[in-house]
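Structure, as structure tokens:
Removed: one protein chain of the complex. Kept in place: all other protein chains.
Labels A and B are assigned to the chains in the order they are written; within every chain, residues are numbered from 1.
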Amino acid sequence: MSELDKTTGTSGENLEEHQSEDGRRAFLERASKAAMAAGLVGGYGALGAVGLRYLYPARPDEMSWQYVSEVTRIPVGGALRYEGPSGETINIARQGESGGADDFVALSSTCPHLGCQVRWEGQNNRFFCPCHNGVFDPTGVATEGPPAEAGQRLAGPQGPGHDPCLAPPLESSDRRRV
Amino acid sequence: MANPVAAWIGDRLPVSGEGLKELTNEPVPYHLKRWWFALGGTPAYLFIVQIVTGILLAFYYEAAPATAYQSVDYITHEAAFGWYIRSLHKWGATLMIAAVILHQMRVFFTGAYRAPREINWMVGMCLLICTLMTGFTGYSLVFEQLSFWGATVGANIADSTPIVGGFLKRMMLGGDTYNQATLSRFYIIHAAILPVTIMLLVVVHITIIRLQGVTEFKFEDEREGEQKTFNFFPDHLYTELMIGLVLMVLLSALATIFPATMGPAADPLTTPDVIKPEWFFYVAFRWLKLFSGTTAILTMGFIVFVMFAWPFIDEQIRKRTRFQEASVWVGVLGVIAIIGLTVWEAIARH
Partner (left out) sequence: MKLETKRFIIAGLGGLFLLSLVLVQWMETARRAEEAGLREPHIAVPASSEQCVSCHTEQNPGIVTHWTGSTHAEKGVGCYDCHEAMERDPDGFQHEGYFIATVVTPRDCARCHDAEAEEFAQSHHAAGGNILASLDNFLAETVEGSRIDFSPHSPAPGRNFGLVNGLASANSGCKQCHGAKVALVATDGSVLTVDDFAPDENGFPTNMDAVALIAKDENGKPMMDSDSWPNTGIGRLNLDGSRGSCSACHSRHDFSPRRARQPENCGKCHLGPDHPQKEVYEESKHGIAYRDLKDELDLDAEEWILGETYAAAPTCATCHMSGNIRNGGRITHDPGERISWTNRPPVSLAMDTDINHSIVTETDPETRRSLIHDTWQQKRDRMKNVCTNCHTDSYVNSFYDQYDALVNLYNEKFAKPGQLIMAALADNGLRTSTQFDEEIEWTWFYLWHHEGRRARHGASMMAPDYTHWHGMYEVAERFYMELIPQAREMADHAGGGAGAAVHQVVNDILARPEHIWFEEGAEGAAELIRQQMQDRYGRTGN
């Protein structure tokens, strides 16, 4: 570009040419290095991303209805310990008479504090963790003990039942592999 | 970057950057500007690809007869990009073996194995054998019909070796026949023992090259007085990067156009009508069909021994006879025989 402005002096022109040649070289070097880096990062980076995606669990956690038990086999105030298809443990507690989905609470039986198994205490209407005396109300919210201090709650999906055998409503998570 | 951080690291790691540069930046002979002389780096690069993809596959692979096929099926059909990783690994193996063979042929026909480089030739032979064994064991892990019967046949070939045959077979299979323990043996050999061995051998291989320098060649079209060497860094590194990327593109193309498939699951009760090993064993497989078990094993052993000892045999021929270029003719005959047997096996049904 600068050549267009300079119209006088041969020596000056030569100097300019020399300088622009140097500049062009430096630019070329910088550009080629940047392009090379971009090419390498782009190619191998994409491969790395493919590898990471491969290692990340393939199936997103799918939900599906699972048969657990007949409603009549869980007494009111009683609970059933159920192991889901991929090993997750769940407490299903029955609180009402009607036999409908609203009677049941299905929550993970793994204490969010340190991973012990909580159990349902029908007489106290609560889940209890024997490890550090953690107490959870029927909706899974911690009310006493270390989990309460940390404001934790029991994990667990639940939804409405539509079939007498599929209540308690339980959806299993993680159906990753056979 | 001459900053406190660099100084801090320099104090704790007494390695001088300059010294390291000096050590690695060996002048590279000019003939390496010619592509076919860079074939030795190709298997090394592919080996790295194999290690990376192999580690990824190992995340999901389960080496037990009951679950092996299922887990490969899972990788192929369910894991995200599993089919691609598996195909890369499969084609990486094929290309690696091809590259090793081409590299060896180049070394052979240029006489680069001659004194004082006999030891490195033999290290290279060890690498070839390790590579082939890795291919064999890897193929067995898929646990499809051909994997199972390939392994069975392989073990029985080992069995026909005089004296030590039975021992070899039992060591291979972990029993008298293919059993529960066999697959995990193959897996450990494939994924731990052989890769580590190859890594150590590659270190030795490269160290020896470094100590002796790359064989220098002179070509007729080189002008006198021209520069004899160029810098490893960055010039030759760029060449290697280019080769690496070309290989990645090639692998990627092969993996997408010819992805690794799955044959029927292993069935110990039914031998398939046609069993063939991977292509790189076609030679040996045809050889075994041509001669009875023990004869074939012994002749193959003898050929491998001759290949190992070729630098010394060649030296004696050159010393004692007037056939200075005998190795070329032996090489040509060998290549023709190998190609011939491979093609024969490839087109023959049985």
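The rule is simple: a residue touches a chain if its C-beta (ideal position, glycine included) is under 8 Å from a C-beta of that chain, and two chains touch if they have at least 3 such contacts.
The shown structure was predicted, so the numbers you read here are calculated from the model rather than taken from an experiment.
Enquirer: Just to verify: which one of B:45, B:81 or B:143 makes contact with the chain not shown?
Expert: B:81
Enquirer: Looking at the whole complex, which of B:249, B:304 or B:336 touches the chain that is not displayed?
Expert: Of the candidates B:249, B:304 or B:336, B:249 is in touch with the missing chain.
Enquirer: Have a look at B:239, B:327 or B:342 and name the one touching the chain we're not showing.
Expert: Result: among the candidates, B:239 touches the missing chain.
Enquirer: Going by the touch rule given at the top, which residues of chain A touch the chain that is not shown?
Expert: Missing-chain contacts on chain A: residues 28-29, 32-33, 35-36, 38-44, 46-47, 50, 64-68, 70, 83-86, 163-166, 172, 175-178.
Enquirer: Can you list where chain B touches the absent chain?
Expert: Output for chain B: 33, 77-78, 80-81, 83-84, 234-235, 238-239, 241-242, 245-246, 248-249, 252-253, 255-256.
FYI, only the chains that are shown with their structure count from here on.
Enquirer: Provide the C-alpha centroid distance between chain A and chain B, rounded to the nearest whole angstrom.
Expert: Distance between chain centres: 41 Å.
Enquirer: Over in the complex, which chain A residues touch chain B? Could you list them?
Expert: Touching chain B from chain A are residues 39-40, 43, 47, 50-51, 53-56, 58-59, 177-178.
Enquirer: Under the stated contact criterion, what part of chain B meets chain A in this complex?
Expert: Touching chain A from chain B are residues 52, 56, 59, 70, 74, 78-82, 84-85, 241, 245, 248.
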